[in-house]
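Apart from one protein chain that is not included, each protein chain of the complex appears where it belongs.
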Amino acid sequence: MARIGILGATGYTGVELSLLLEKHPEAEIVFISSEASAGQELSSVFPRLAGCDKIRGKSLQNAASCQSVSVDVVFSCLPHGASAEACLPFVDGGARVIDLSADFRLADPALYPKWYGKPHPRPERLQEAVYCIPELDRAKVRGAKLIANPGCYPTSVLLPLVPLAKAGAVGAGPVIADSKSGVSGAGRKPSLGTAYCETNESISAYKIGRTHQHLGEMTQQLARATTGGLPLIFSPHLVPMERGILTVAYVPPAPGFDAAKVRQILSDAYANEPFVKVLSKAEGLPATGHVAHTNRCHIAVAEMPENDMVLVVSVIDNLVKGASGQAVQNWNASNGWAETLGFGA
Amino acid sequence: MARIGILGATGYTGVELSLLLEKHPEAEIVFISSEASAGQELSSVFPRLAGCDKIRGKSLQNAASCQSVSVDVVFSCLPHGASAEACLPFVDGGARVIDLSADFRLADPALYPKWYGKPHPRPERLQEAVYCIPELDRAKVRGAKLIANPGCYPTSVLLPLVPLAKAGAVGAGPVIADSKSGVSGAGRKPSLGTAYCETNESISAYKIGRTHQHLGEMTQQLARATTGGLPLIFSPHLVPMERGILTVAYVPPAPGFDAAKVRQILSDAYANEPFVKVLSKAEGLPATGHVAHTNRCHIAVAEMPENDMVLVVSVIDNLVKGASGQAVQNWNASNGWAETLGFGA
Amino acid sequence: MARIGILGATGYTGVELSLLLEKHPEAEIVFISSEASAGQELSSVFPRLAGCDKIRGKSLQNAASCQSVSVDVVFSCLPHGASAEACLPFVDGGARVIDLSADFRLADPALYPKWYGKPHPRPERLQEAVYCIPELDRAKVRGAKLIANPGCYPTSVLLPLVPLAKAGAVGAGPVIADSKSGVSGAGRKPSLGTAYCETNESISAYKIGRTHQHLGEMTQQLARATTGGLPLIFSPHLVPMERGILTVAYVPPAPGFDAAKVRQILSDAYANEPFVKVLSKAEGLPATGHVAHTNRCHIAVAEMPENDMVLVVSVIDNLVKGASGQAVQNWNASNGWAETLGFGA
Partner (left out) sequence: MARIGILGATGYTGVELSLLLEKHPEAEIVFISSEASAGQELSSVFPRLAGCDKIRGKSLQNAASCQSVSVDVVFSCLPHGASAEACLPFVDGGARVIDLSADFRLADPALYPKWYGKPHPRPERLQEAVYCIPELDRAKVRGAKLIANPGCYPTSVLLPLVPLAKAGAVGAGPVIADSKSGVSGAGRKPSLGTAYCETNESISAYKIGRTHQHLGEMTQQLARATTGGLPLIFSPHLVPMERGILTVAYVPPAPGFDAAKVRQILSDAYANEPFVKVLSKAEGLPATGHVAHTNRCHIAVAEMPENDMVLVVSVIDNLVKGASGQAVQNWNASNGWAETLGFGA
């Protein structure tokens, strides 16, 4: 059993992580932190967790008081900015740290201020981190001490795009990712923008073009998969639902590629992946409800005889494959365990 | 006062139309038809209409029995296929007919079977119809006897694209319209695909690429606005909300055009339009909730310094500007009345 | 035309009021106040109002700077506590004031601190106010200078109960009102309790029994309608929808009364009311969607042969009949105008 600490447990990713670790046979939870709710039990903040045995009887502590607890693994669900500072002492103490925030995702120290509006608190440590979507980079995460868990939108965009980029299937011109997300992606801090009466019965676009902070990690990873990178355009939307991201990627095909070949590339890339399914033409198009509460990604490629563009659709649950589920999968991969360990259907 | 008949009043567009005509100072309703609910009052089918004085006491009739009623105007909310046959006798009898179905939208008789899967029942009459979004074509609708009211998706796509096409602002390469619609767009006939538990908490893509039946009228209208047409790609989505369409159009700019110029073209085109608002850069991006229950369209253009694509966002209420509101606006325009007549805010 | 000021226009009732006054033929809006958004136009805070001509070009002002504006009528949508102080100078200046807050609803100065947790700021002025649901008390509101507009829950409870109480149809034992409300009833101030992810896909009970602040005005009005009052129990719930209240009232029948007689009492009481409909047995039970966006109340009485209880169901839109619509209706009634003036269907 691994001794686990969770930093920032009272956000939506913290709750989802608690539910996942409850089921994980190797997980023992030794601390859970929350600045706002220190002293309470997590299940009194989230009655949904009342049946979780592993957190029962453990009061939430503030992060500082957790620093001296001996743990094997720390999952940080803290907001970016705060997360790096809280994580590094655990790395230095020998624990494995899986950071769900954006703090260790960008390798180039110059990029953090560009996308997050302030200097990185510990830029000299960025090189230690391993950014990993296991299906794309699992070899790198084996044994890693500091794991940068990818963002939700990037997971939904990179899973369909990276194999195509690597295969040379992407032609000239902008690649567009039009993504639609549930409201939980905006976090749990109360704001007018996520109030029920402001989001219900309405869909909105926001930060479209090349302004959303997740563009940084997407272009970094696409640059690593290609020579020269891809000129990605990214359009996020807020959809009146709790969870789920659907992305339609519009990919100009390189000469010789079409929808059928693109589907084949993706089918081959993910043929043995337990969490990624590439739909056949007969299986049609996916919906976020098909993967809700799972660590799965379903991908489909639409037919279009003119072949002036290839349309690839992906769906994930932003809180699971887009955050806490992928964090647990990364933990499994870092140990060389089966990546499905602890996941049900 | 104009004597008005409504064919197919018990669908969602029929109900919305009844609400609009209730407020219209020139509208007197003389018949309302429904095959399924003949004999009942419309407000017993839709208690929401209990306060509508103009339909009170009028039983729903089947369409056949309405044919002999003397009317000045007929609005048809019947499904495509059925609508043409029911409308033409009224045209022949001298009434003005505004058909909300797709039956008279495609001028080329060969296109109807392509998009609707069966021959047009009266292809020889297609040339009589005037397809009209008033902001784009109001001169043509003045005095027209048979008006083809545009589809919901096409309205959300053509309002931003047509002025750009006419101005030569659209460069080479595919134009993409990624559209997201509320569930009422699928009609009121019960089906698994529109059941609450199948659509709630999930977004799905469907008929993406060049397969949705609305592509026909969009490409027809874009061809009329350009020389050579535009290679439009259209991606509809089903969003868990009742009403609203948000479209992001990805437009490759012609040389010399960028977001600022595109915004200016649209601002100029709609400067005097009461129902269309082009947002300034400072006003940000729209949401469907901003136009719900109105006949308005809000349009925004996103900034992107690289200028390898121009992103234009539009929102409408699919049941109002995308259907019944535009039908009333077309009726106003056909009479030379103020197009806002009968509309509140 | 009456010169109208709106205090606190940027909450949900303020927005609904603006939409209603836009349609009202006697309403001219001369000021709209908001502390938080002073200097902006209301339609920039609520793009939904972009088509409202009456507020166009009028910047939001803070309440203090509105005190010197000459107006005929003031509607206050301010929160309780703040509203009384802001309203009274207008009363003293000769304007008619319609207060949508709770500040003037309770005649007994001792009750305000009990239900609202602090002393009333101006208890000596309580006797001037007229509490009025027009269908129940319209004679009192004619010419009134200070009108206390009823709360949303009380409107849904008193419309079915007061005629029964007056008719002596209510027997011994507690009367229960089990009410279910949409989220807009909780106001627009961001809070965790009204965040999308906390309220969606969940129904909760809160302040049930005799603890909700609206119980004060309900028992006051029931005491005025009876000798001895009624021992009301009130159970509010939060439902994942924007608007609407459905109340089931459980009424122990007095000897000689049953469901049929209760329905007859209500049918007689509201026979000539344009906004209240008592459903026949054949018409079944109501849903809040039947009255959404209207000023209507639909009431049904369920059959139960054992007659050990009579069940009365009422539905309203909490933002219209439960707040701003009733305020406009009260304004109409205070002037002796048709109460439907300015309302569509």
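A, B and C are the chain letters, set down in written order, and residue numbers restart from 1 in every chain.
Operating definition for what follows: a contact is a pair of C-beta atoms (placed from the backbone, for glycine too) under 8 Å apart; a residue touches a chain by one contact, two chains touch by 3 or more.
It should be emphasised that the depicted structure is a prediction, and the values quoted were computed from it without experimental measurement.
Note on the undisplayed chain: of the listed residues C:Val45, C:Val130, C:Met309 or C:Leu341, the one touching it is C:Met309.
Touching the missing chain, out of B:Gly57, B:Gly117, B:Pro190 or B:Gly256, is residue B:Pro190.
Mapped onto chain C, contacts with the missing chain fall at residues 173-174, 176, 178, 180, 182, 198, 200-206, 208-210, 231, 233, 235, 237, 239-244, 246, 248, 250, 285-290, 292, 302-306, 308-309, 311, 313.
Against the chain not displayed here, chain A makes contact via residues 19, 22-23, 44, 47-53, 201, 274-275, 277, 283, 286-287, 289-294, 296, 298, 343-345. The omitted chain makes contact with chain B at the following residues, 12, 183-184, 188, 190-192, 194-197, 199-201, 240-242.
Just so we're on the same page, only the chains that are shown with their structure count from here on.
Among the inter-chain contacts, the highest number of C-beta pairs connects A-B. Of all residue numbers that take part in the contact between chain B and chain C, over half occur on both sides, making this a same-residue interface. The centroid of the Cα atoms in chain A and the matching centroid in chain B are 39 Å apart.
Look at where the CA atoms of chain A average out and do the same for chain C: the two points lie 46 Å apart. Spacing of chain B relative to chain C, judged by their CA centroids, is 36 angstrom. Shown for chain B are the residues that touch two or more other chains, namely 200-201, 286-287, 289-290, 292.
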